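The complex is shown incomplete by one protein chain, all other protein chains being positioned as in the whole.
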Amino acid sequence: MIRERIASLRNPWFTASIGITVAIALVAAVVGFVWLPLQHPGERFKGVWDAICSASGLVRNAASSAQIVRADYLTTSVEIEPQMLGGASAESIGRGATLALRCTMCHGARGLSQADTPNLAGQYPVTIYKELVDFKTGARGSAVMAPLVADLSDADMRDLAAYYAYLPRVSVPQPSAGEPPRIVASGAPLRGIAPCGACHGEVDSKASAAWLEGQPAIYLRTQLEAFSTGARHNDIGEQMRNIVRRMTADEIAAASAFYAARQ
Amino acid sequence: MSHLSTSDEGADRGERTERHWATAAVMILALMVVVATFAALYHGAMPQSRVETADPRTLHLGGEFIESNLGSALEPDGAVIVRFIGQQYSFTPSCILVPTDTPITFRTTSADVVHGFLIDGTNINLMLVPGYVSSLGARFETPSERLMPCHEFCSVGHEGMWGRIKIIDKAAFSRMAAERRRLSCVD
Amino acid sequence: MWTSRRLVLAHLWFAFGSFGAALPLGEWQMFIRSPLHAWISDPEWYYRSVTAHGTTMAYVFPTLVAMGFGYFVTEHALQRPMVGLRWAWAGLALVAVGTVMAIVPVALGLASVLYTFYPPLIGNPFYYIGVVLVVVGSWVWVALMSINMYRWKRDNPGAPVPFPMFATVAGSYLWAWTAVGAALELLFQIIPVALGWRSTIDAGLARVFFSWTLHAIVYFWLMPAYIAYYTIVPRAIGGRLFSDTMGRIAFILFLVVAMPIGIHHAFEDPQIGSGFKYLHSVFTALVALPTVLTVFTICASVEIAGRLRGGKGVLGWLAALPWRNPIMLGAALSFVMLGFGGAGGLINMSYQLNATVHNTQWITGHFHLIFAGAIVIMYFVIAYDIWPHLTGRALDSFDLMRAQLWTWFLGMIVLTFPWHWVGILGMPRRMAFYDYTDPAIAAQAASVTMSVVGGAILVLSGVLFLVVLARGQTAPRTEPATYRFSVAVRPPRTLPAALNGFGLWLGLMVGLTIVNYGFPIAHSLVTPGTAVPAVKVGERW
Partner (left out) sequence: MINSDPATGEVSTQQEAEVNAILRSGARGAVVLAGIATAIVVAIWFAFYLLVFVPRVIPP
């Protein structure tokens, strides 16, 4: 038997299959890259080539002719990368410990507060760094913190974050500390409230979200209320404001009390 | 296996039938493509026509997706541009306000992971992929309030990512737009 | 002469065992997010379960069925011992190691990213490496299918490759090329980030790569089912395969056009140009063609059986069919589900109709109906048919088989029809719980509850299936007759080279993939600034 050549123009299977495929692709391409784009509502292309370039997916950012409305308040200037501030060096922690001497009055000698100020021991470094920067820029207003952070450099704030993250937490969380209220465990889906733990560490951690367990109830409640009214607005993209605005006063109280009791 | 030399008339007939069937199948499928294409043209239902990028790390630092610029903007030509972002685990603004009888363009992107966006009972449906801007034209005829869930898995809080959209009378919207340049129904 | 018995049996037990383990997870998910159960206190467990269910059912289970059935076909269709038995066992070992490696981090809650990965979410690296090993193990199978076919062709110059082998090799090549998309995504994008070598990832490009795999993988799942339609069903019911040639063309069409159409999963994505979306939409319509051809060829093959059994009239032959034969029953139920699932699929692929239901529960309903319904029921049929040839023991629990097939069918209908419906109502996918007390979605509660009932029926059916197989393992020994495949009305004596090999079709497949995917991928690669920070999951406390 003579071996039949497949890749030959005399082989009808070869010519037909490739011919049909090319024909379909060409027709589809003309419709998809030229005809449909030129008919697109709300898009005015300058000719065929313009349409083809756009339909092929070339990046074409719209000219920013639109006026951008700026806020009359300061928002955070921190760029968050989830992997940032990982693996702090011993030197950095040491420098942080020295810098932290000025914080002990309110935040305790080992980052554990005796007053109603937040415990910083074991807090996520990204969270501490971001809040320090926000205090410094004024994105987060605080008459107490503002003068204290005014002369801190970026490296200082990273060192402080490293030091406090390194300190042991208030205690190992006790699951026996009582069932979480419904708003904490499940949120309220159709009000757009995810479970608190989805970001704050009990289920998963989102970069820049704070560790809440064992924080003073009055502090938590004040902050939630400040988010709710917009008095505090240094959360990126309104993450916290979106949630707290839809929480009731009772839910805010319950969540604060629950986290404060978890230690 | 034996190959019997009976008449192959039956088998020939069978192959003819099969060819006719194949032809009919091609025509049916071609018809569906034509109808779908026609529908795209007739209803103006097409995916976004251009690819645009946006850096999720710096959305809040500048550009059209800073928080004070999000919401519905009434443009000089009478159209409305709705800018919003998706993030773990909310849309901002979490309640979108739009007028009836007005050409509307949704412009959105993600600040972290992949999200989705649909409006119940409509054909409005987009993916939010970090790094890129999604856009879609729309129009609403009657006032109503609808759910606007995230429809793509965006990690463990996905079940809590629901927004709302309120469609209000065009005149009421215009009155509000005269007072504020970016509108939403966030309370 | 049959050297692969234990090999095939090992594959199938592993496949059906993992199926049996993952099936109750699906029902558990249905239950806890339904109105019948209070909201789960830790939603991560729900997503963990979805990841385990999806990974097992989408990667491990169908791959092992395809591999095991492929080895079976190789020996029984080529009528000679298989080449490369040791390699086959090594491939199975890779799949087994990969499965364990992937499932352990999932079980520990370190990789709740769902089987579709969703970067920039990044889980534990062992999850991804495990999935890669499963794929690599299956590539051993691809190579063995190819080698066995070419050795046979070399020894039988000019003779037509037996149809079951031709179809199996088509399926294996389909898989080899299908898996490349996800493999590129895993090896060059996800795993380097999961291992901490990089901290950013291009999520848009990853979605393009995954779409390459995501659609054609469905056809890979489908291959054993279609092979069974053509090569088992007509024989089992006393009919003839209507057309050997049309069967080959159907499998060739799958091979060529299953791949370069995956962007229809990304119609609503922002990173792909609209032109490519349309191009993929058109080629997706083309991939419906082999299914429409198959429906006719199999109906005609079955009609021959009905008429040989004395059936008369235009449709009267249907009554004469051997309905008590589990293979007849299973194939018919499979076709019904294929019809409904196919209709849903045509809607999804239609450029803009997809927008109405994209990423709603409709999609979940659609692929369960097609895969878990039409395809998996044929996996059951295949197992019933070949089990005695693997165990050397009788398998005759026919009542149980019929009950199992019927319950699978009913369960799947009751599960997926309400799913489609709530999808039309706008219910989003993959949420750990829903607030059915809210009037806006209260109407969906009844449908969701119905799906729970469907899932329960499916679990029952799955148990029945494993009972039938286990009984076959303990039945008295028999020596089954020589295994046969369907005989065509006109068995080919010679074939054009194009229908007896894959050179042309592989060329066309690769070429079309380059046309349809080359530019979107290349453009993403060269566009700066589209890599975004990875977001690690599974970091509690």
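First chain written, first letter: the chains are A, B and C, and each begins at residue 1.
Assume contacts are C-beta pairs under 8 Å (C-beta built on N, C-alpha and C of every residue); 3 or more make two chains touch, one makes a residue touch a chain.
Keep in mind that what you see is a predicted model, and the values were worked out from it rather than measured.
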Seminar exercise, completed: Missing-chain contact, candidates C:21, C:108, C:147 or C:308, resolves to C:308
Exercise. Which of these touches the unseen chain: C:104, C:136, C:180 or C:424?
Worked result: C:424
Problem set entry | Interface with the undisplayed chain - residues on chain C | 234-240, 242, 292, 295-296, 299-300, 302-309, 313-315, 317-318, 322, 325-328, 335, 339-340, 342-344, 346-347, 350, 352-353, 356, 384-386, 388-389, 424, 480-481, 483-484, 486-487, 489
For this session: Write the list of chain B residues that the hidden chain touches.
Result: 1-2, 4, 6-11, 13-14, 16-18, 21, 25, 28, 32, 35, 39, 43-45, 103-104, 121-123, 137-141
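In the analysis below, only the chains that are shown with their structure count from here on.
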Exercise. More C-beta pairs touching across which pair, B-C or A-C?
Worked result: B-C
For this session: Could you please state the distance in Å, as a whole number, between where the Cα atoms of chain B are centred and where those of chain C are centred?
Result: 28
Problem set entry | Centre-of-Cα separation between chain C and chain A, whole angstrom | 37
Problem set entry | Two or more partner chains touched - positions in chain B | 37, 40, 46, 49, 51-53, 57, 88, 133, 147, 155-159
Exercise. If you look at chain A, which of its residues touch at least two other chains?
Worked result: 31, 36-37, 40, 54-55, 57-59, 80-81, 188-190, 195, 198, 203-204, 206
Exercise. Which chain A residues qualify as touching chain C in the complex?
Worked result: 1, 3-7, 11, 13-14, 17-18, 21, 24-25, 27-29, 31-33, 36-37, 40, 52, 54-59, 80-83, 173, 180, 182, 185-186, 188-190, 195, 197-198, 201-207, 211
Seminar exercise, completed: The chain C residues in contact with chain A across the complex are 39, 41-44, 157-158, 199, 256, 271-279, 281-283, 286, 431, 433-435, 438, 440-441, 496-499, 501, 503-505, 507-508, 511-512, 515-516, 519-520, 523, 527, 533-541
Seminar exercise, completed: Seen from chain A, its contact residues with chain B in the complex are 31, 36-37, 39-43, 45, 54-55, 57-62, 64, 66, 68-72, 75-77, 79-81, 187-195, 198-199, 203-204, 206, 236-239, 242-243, 245-246
